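In this view, the complex is presented without one of its protein chains, the others remaining in place.
Chain nomenclature is as follows: A, B and C, assigned in order of appearance, with residue numbering initiated at 1 for each chain independently.
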């Protein structure tokens, strides 16, 4: 693991997600750019001292020199955005598979570059767009793909948060500090942090791609350097249209990501606050409540669930699904034994490229007086091997 | 009553709403442009045959000639949009107070003309923007006005319906037929029918006015003549921004109007599917569930409720609140006895003018390649006497 | 109307419910045992002074002497329980049809006596067990009757309130005063006031009858004279069993009556807080959300609804359904024109007799050290003409 030292948030989440199914063991880390912090974190986590490193370079180089069966196999990178590209590139080029936190890179240029590295090295990369790991979003995706809803007409996705309603970065909030800092976060604040999640969710479940967008991007809290709020009109492939909302100044909101999709014959509605429920609506018959763990679900939904219906599975389980499917894919690579399609379903490099394209396009549109801005022609999710 | 003959929908709603509190008695009507239908409706409703008229002109003229204590006092106009202005103008000029269904007129020009008629005649007009009659939206408005949420930053309003997902106007659906017909509905379909409700709700509760908007307006169902879908980015007074969504092709949706408003310190969330609940959210303490009928509510909310908490009040009660407050205002006019402010709170002529300005602006924006379109400077709701 | 003077609660509810559909006109009343209050109420309601009476005897006698087409047709009795039997009996014997608030009488003996009066006079009686008027409970009843759930195994009904958590009857709360007074309320407090509603709902929807019960009856608030809390184990016809809970000391609860029924193949769940939703659960497929106003509902559910799905109907509409169906039945009597079965569906005398049997049995069981107490063999609901 690179990053995730004491005081960080997402590093611990990655560790719990990786541990849940017993498919990963944490054996080495460069947890902080501060060697002291790295060492202390490693000790707390019970790592052998010689495998706690002072920098990501050190970790990658020294692990690469260990015998094949004594070195790490997968490197998780959980640093702020500006420190994604370089360690990911080095890790891939040194023969490691990589789990990378989102947004994938600092810029679209870096993302495209990383895409080339992945192609050139033949290593695998998993991008932790967590929400797509929820079983009921797997069900949703299958439902759309099955054609049961007819041609998709409308997509609405929203990610309202309230935690940046005040000038948190002025105090001791480490999370707020780097996420609102252009030098560490990139060209976008809210749009990069949660807008990309919303965008990814939308494209993943609908199977559609955004072709044009029109954004209203705001910095609401005085003194803030990056956007903390935005709303985006969308045009998508197949004639669909929609709205994406991402805000960090909806005071009192937690993390209730919500996705609604409507086709000719019906629609679907999912929200994180009730993550184990998928509402499926129909023109002429009662709405259905589909539930995690139920026997009637698609194979994809069942594969991404662990316990009987009614025992709620949450965010960590969704996160763990990414790690698990990545592991199953790597195991299939190693053993040559094929696994069912659902075992290979995790967000990869193309998700990251499209996410970075979204960030740059949405910020550009926010500054434009023109209504519609074209979405760049980056590789689609569907062409993913 | 003008309009509301057999087969109509909203006429019966007006009659139930007016009847609920015993403050109105239906005594005369021109229920249809077809005299047979009008007569049959009048008979079914138990009216004296001589007070069932074959046209609105007849009704207004003949009622005006009756002795003051034997004629109707208030005329409800529940015809399609193209038949709002003329009967409303004639009624006002003939000395009657008027209840008028929304949107107020066929065009903004008519709306402004009607505003002059109201001013000139000194009669009163109530526009049935039903949703503002819900007690928990009265509570919401008071909450915003109290400043408890701080300066308002974000407003989200949505009105998703699914009933026009197919080409209903091709069959025998009378409601679909006139609402999608430019000759009867006006320049807008969904935006006029339900977009105006959303717009009105937003401005009424937030106390803010839209200053600019950017609309994506769509006609989704093939063959349809007017818009059946739209999404609008909003800029409002006081620096707030927001999103308005109105669609009639969200297959499987009923009428779940929803309003969310966020300020510096907290937010509120209301939806028609749970109309007796107002969620009030705070930055640093638990969300509150405020409920119709509770003792802790504002005077405005309590005034617009009839039964103890937990016995749900619905759409007809909200509608009846408009009729009741209009009646209380007319009674105060008659008796000269002042009533509390909440008794005078019903949507009036300014709501109608702004609603028509919204319709024309949003359609113009939908056709524009420019991002922002200015909202015309029509009189604000606040200046209402 | 008898009772319902200023300060009363349920009288106003009856008046609104009767007014909603335009099928009743209030023309006479004895609103209070205090002639002054009666007169003032009558004036407020706009009645002719000569038809506002000082006592129920006066009202019934004088109205009976008026010409047939100038007298009241239906008498609504909305007095406290101890004043139900005498006016109801006199009204029926004087040729009037009667709407009576619940519980039907002061004692089971009175109830049986009233049953004889109804039979002897051939007049009709409607008992306002409001909750059975909700459209989704009509749907629920049809669903059970259809056999779709299989043989019914479990029934759970609960009516939690919190308004009597303190010694309200010690203050100025008129409602609390009579409802906790054995001289006016009868042998039971909570069990009579809300337990009977729960019991009626259970038997009405399930189509089953309680055969034995085991009650834990409590008076929780010090100083109170009647029960304010209870829980009852039930055995029913067909081998089903269940639980009934009724309490007035569940601090913070409003009036969230809830009914759940489970059969071999599925179950149903309804609660007043979400009255327009019926959840239908199945062993092997997704739960359905059935909604008031939807086209797929049974004729019974559709008959008891007025507006399109998504526009909530509430308690007053449910109450109005009782009045409406009673009116449709009386109109069918008068005209000789048959109406569909659903138009005759309102709670009648047998509901009242069984309700009084419940009250006396549940109180007796509460005092018994024996587990099961037999339910008396009073006439069943099914045998109702």
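Note that contacts are C-beta pairs under 8 Å (C-beta built on N, C-alpha and C of every residue); 3 or more make two chains touch, one makes a residue touch a chain.
Note that the coordinates shown come from a computational prediction; the quantities given were computed from them, not determined experimentally.
Peer 1: Out of C:5, C:133, C:186 or C:267, which residue would touch the omitted chain in the full complex?
Peer 2: Of the candidates C:5, C:133, C:186 or C:267, C:267 is in touch with the missing chain.
Peer 1: Would you mind spotting which of B:49, B:67, B:122 or B:295 touches the chain that isn't drawn?
Peer 2: Considering the complete complex, B:295 is the one touching the chain left out.
Peer 1: Tell me which residue among A:84, A:102, A:291 or A:371 touches the hidden chain in the full complex.
Peer 2: A:291
Peer 1: Which residue from A:127, A:275, A:301 or A:349 sits in contact with the chain not drawn here?
Peer 2: Only one listed residue reaches the unshown chain, and that is A:275.
Peer 1: Given the full complex, what residues of chain A touch the hidden partner chain?
Peer 2: Touch with the absent chain occurs at residues 9, 12-13, 15-16, 19-22, 26, 45-46, 161, 163, 253-256, 272-276, 291, 293, 306-317.
Peer 1: For chain B, which residues reach the chain that was dropped from this view?
Peer 2: 279-280, 284-291, 294-296
Peer 1: Quickly run down the residues of chain C that touch the omitted chain.
Peer 2: 149-150, 153-154, 156, 162, 165-166, 214, 216, 218, 220, 229, 231, 233, 235, 241-243, 245, 247, 249-253, 260, 262-267, 281-283, 287, 368-372
The rule is short, and it goes like this: only the chains that are shown with their structure count from here on.
Peer 1: Which chain has its C-alpha centroid farthest away from the centroid of chain B?
Peer 2: Looking at centroid distances, A is the chain farthest away.
Peer 1: Using Cα averages as centroids, what's the distance between chain B and chain C in whole Å?
Peer 2: Distance between chain centres, rounded to whole Å: 35 Å.
Peer 1: Roughly how far is chain A from chain C, centre to centre by C-alpha average, rounded to an integer in Å?
Peer 2: Here chain A and chain C have centroids separated by 55 Å.
Peer 1: Name the residues of chain C that each touch 2 or more other chains.
Peer 2: Residues 291.
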